[in-house]
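The complex appears here minus one protein chain, its other protein chains still in place.
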Amino acid sequence: MIKILVAGFKGKMGATATKMVLNHEGFELVGVLDPFEEKNNLKELAEYPAIDVPIFKTKEDVLSVQPDVWIDFTIPAVAYENTHFAIEHKISPVVGTTGLTEEQLAELTDLSKTLKVGGLIAPNFAVGAVLMMQFAQKAAEYFPDVEIIELHHDNKLDAPSGTAIKTAEMMSEVRAKKNQGHPEEKELIEGARGADFEGMKIHSVRLPGMIAHQQVQFGGVGEGLTIRHDSYDRSSFMTGVALGCEKVVHLNKLVYGLENLL
Amino acid sequence: MIKILVAGFKGKMGATATKMVLNHEGFELVGVLDPFEEKNNLKELAEYPAIDVPIFKTKEDVLSVQPDVWIDFTIPAVAYENTHFAIEHKISPVVGTTGLTEEQLAELTDLSKTLKVGGLIAPNFAVGAVLMMQFAQKAAEYFPDVEIIELHHDNKLDAPSGTAIKTAEMMSEVRAKKNQGHPEEKELIEGARGADFEGMKIHSVRLPGMIAHQQVQFGGVGEGLTIRHDSYDRSSFMTGVALGCEKVVHLNKLVYGLENLL
Amino acid sequence: MIKILVAGFKGKMGATATKMVLNHEGFELVGVLDPFEEKNNLKELAEYPAIDVPIFKTKEDVLSVQPDVWIDFTIPAVAYENTHFAIEHKISPVVGTTGLTEEQLAELTDLSKTLKVGGLIAPNFAVGAVLMMQFAQKAAEYFPDVEIIELHHDNKLDAPSGTAIKTAEMMSEVRAKKNQGHPEEKELIEGARGADFEGMKIHSVRLPGMIAHQQVQFGGVGEGLTIRHDSYDRSSFMTGVALGCEKVVHLNKLVYGLENLL
Partner (left out) sequence: MIKILVAGFKGKMGATATKMVLNHEGFELVGVLDPFEEKNNLKELAEYPAIDVPIFKTKEDVLSVQPDVWIDFTIPAVAYENTHFAIEHKISPVVGTTGLTEEQLAELTDLSKTLKVGGLIAPNFAVGAVLMMQFAQKAAEYFPDVEIIELHHDNKLDAPSGTAIKTAEMMSEVRAKKNQGHPEEKELIEGARGADFEGMKIHSVRLPGMIAHQQVQFGGVGEGLTIRHDSYDRSSFMTGVALGCEKVVHLNKLVYGLENLL
């Protein structure tokens, strides 16, 4: 059993992580941390009636239960201090808080190496999305002909999505340069051929009902290869958080990015 | 058994139609027509060794075998004369030759009504593609949120495809006017949101290996509806030609467009 | 503006319907009905802070606000009485409560005809699912070669799904009898070719993350046609409820089944 503490347990991500820990056979929730949680005001915990674990108000209090892993979904300033504190006390951090500076990351990594404490800081915990990007990069070595179709709900403001751009960047590192389509192709209506990223085309679909989906479509002589990720809700990140908790206890330094654990 | 003649049997479409007739249980091939086919020069027929039917050189000669249906994949000038001749002689035409003028179509239709002869002239015999367009039009009445993704081989010059534009036109006849996407959406890379057709977006993918595919994607609150057609080769048109042959013998006038028989 | 009352507004479906009415430009919520709602106990309404409409405790009270449409998501016994009452008072019912008997349906239909009041009773309000089934039936006339793949979350107990079976039934009404696959095909592992429904095969996929999806896959010579419905959450039913409200005010009798309004 891996003993786990959750900091930031009242936020959306933290609450989802807390549920995941409670439901996971290999994990034991040994406490949650929130400096502003009043003893007499537990109504916000009402939705977790089964939680019978200490609610700590300071990070020092946490040490009494000796957690193995410190899950952190707080805010950047707090996350930095929490992660530093965890490493110092040989608790492996699994941090989903975004916004740490490069200096902070470097310092935390150095500290983790010195003390030989494993840990993970990741901006994205969706295992499926990370695998999709890794597979796309691998396939792009052999199939330079590729276009991305990403589909999101129609409240999304940016097109293409960040994931689509990151996927294209990763593919362009290994892909033979090439412009998709016939050299003399013509757009009868402007934009038909999509956004151009170093010759690869990206198409952004926006429809109600959709959540977050991406399809990377490769074409070769006489064949096609498709890699698709569908994200239906926030809980999809939890597979990655759980994986992180399992892996960090066997590491001896801090790792940045879930892709480095897969 | 429906007795069938094929005019233009040496062209790609005509040859495929001839094979289809030969392989269809309900059809009997009673002859083929080609004015330039020399008696002593049958080598071009070598690939149909089983054909033991008369090769007619003039349309008048055809009457000797009394066909029920006259399949025509010739050239426009010939097709007009052939169709006129067929209707006059109470043979139901099934014409895939494109390029007849509106006047010719009107005249042939009038003649067919007068003589009560059924027939079909169709620019597109792909039943699946026609159904896709009909279904898309029907769905657009209830789901105004729709985008089209069409995928073709990378030798295709035009984007969007003619089928995509026709589908969009058919949907716009019944669809509540609406611009897909968020009013304030931004393209980080130009073209990401595709071609705009009255607020519907069309995305054209071009990859080697692909043949001709179209996906019409509808979104509603909490749901999605997708209609997709995949065309793998020219033979896909033959389902429609066969259907035409079966239906025209029960009609009493000439019909334009396969969609009017479905 | 169509004036609407919602009966059973505290249940899951009723609450979703209430939200839909509140958010719909063409609708005005003129009241909700619940016999057990205590004046002093409105906490269950807390999630609709904006509702400033009467909460009626008896159906007679409803008449004071003269609704055009009566949405009903109650229980069968109540739904029958409510619908009868609504028709008598020339309010068009839109009823999603399932479990009315055939006798009750017949009686309500007769009453509606006599009084020339439009209405709708439907076991399923998912417009996308109904269209999928209608399109599948239409396509099966021309493409007898068809298999169904349905995909659901892995808590579902029955396979195939009710929707898959209903789709197969609708297709079998028009489809030429045919056994999918080669006459001499062999299953190396039992079950590979799926469930057999009059020669059509049905394949049931059960995976976590999935919600409710169905793909009807047609094959013809050289082509394929696919019709797919994805249901992401309960709110997908609301497109159909809204459509029902818009249509019933123009009808002069009660209709059973959303498909008869499409």
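Chains: A, B and C, in written order; residue numbering restarts at 1 for each.
Heads up, the rule we're going with is that contacts are C-beta pairs under 8 Å (C-beta built on N, C-alpha and C of every residue); 3 or more make two chains touch, one makes a residue touch a chain.
Please read these numbers as outputs of a predicted model, since none were measured by experiment.
S.K.: Name every displayed chain that the left-out chain is in contact with.
M.R.: A, B, C
S.K.: Please pick, from A:139, A:171 or A:207, the residue that touches the omitted chain in the full complex.
M.R.: Answering carefully, the residue with contact to the hidden chain is A:139.
S.K.: I'm checking contacts with the chain that's been left out. Which of C:221, C:245 or C:261 qualifies?
M.R.: C:221
S.K.: Using the touch definition from the top, which of C:73, C:197 or C:237 touches the missing chain?
M.R.: C:197
S.K.: Can you say which of C:105, C:210 or C:251 touches the chain missing from this structure?
M.R.: The single option touching the absent chain is C:210.
S.K.: What is the set of chain B residues that contact the non-displayed chain in the whole complex?
M.R.: 209, 211, 230, 232, 236
S.K.: Residues of chain C in contact with the chain that isn't shown?
M.R.: 145-147, 149, 151, 154-160, 165, 180-182, 184-197, 201-210, 217-224
S.K.: Name, in rising order, the residues on chain A that touch the hidden chain in the full complex.
M.R.: 126-129, 131-132, 134-135, 138-139, 142-143, 218, 220-239, 243, 262
Going forward, only the chains that are shown with their structure count from here on.
S.K.: Once chain A is fitted to chain B on CA atoms, what angle does the rotation have, in steps of 5 degrees?
M.R.: 180
S.K.: Copies chain B, chain C: same or different interface, half of numbers shared as the threshold?
M.R.: Since more than half of the residue numbers are used by both chains, the interface counts as same.
S.K.: Which residues belonging to chain A are in contact with no fewer than two other chains?
M.R.: 209
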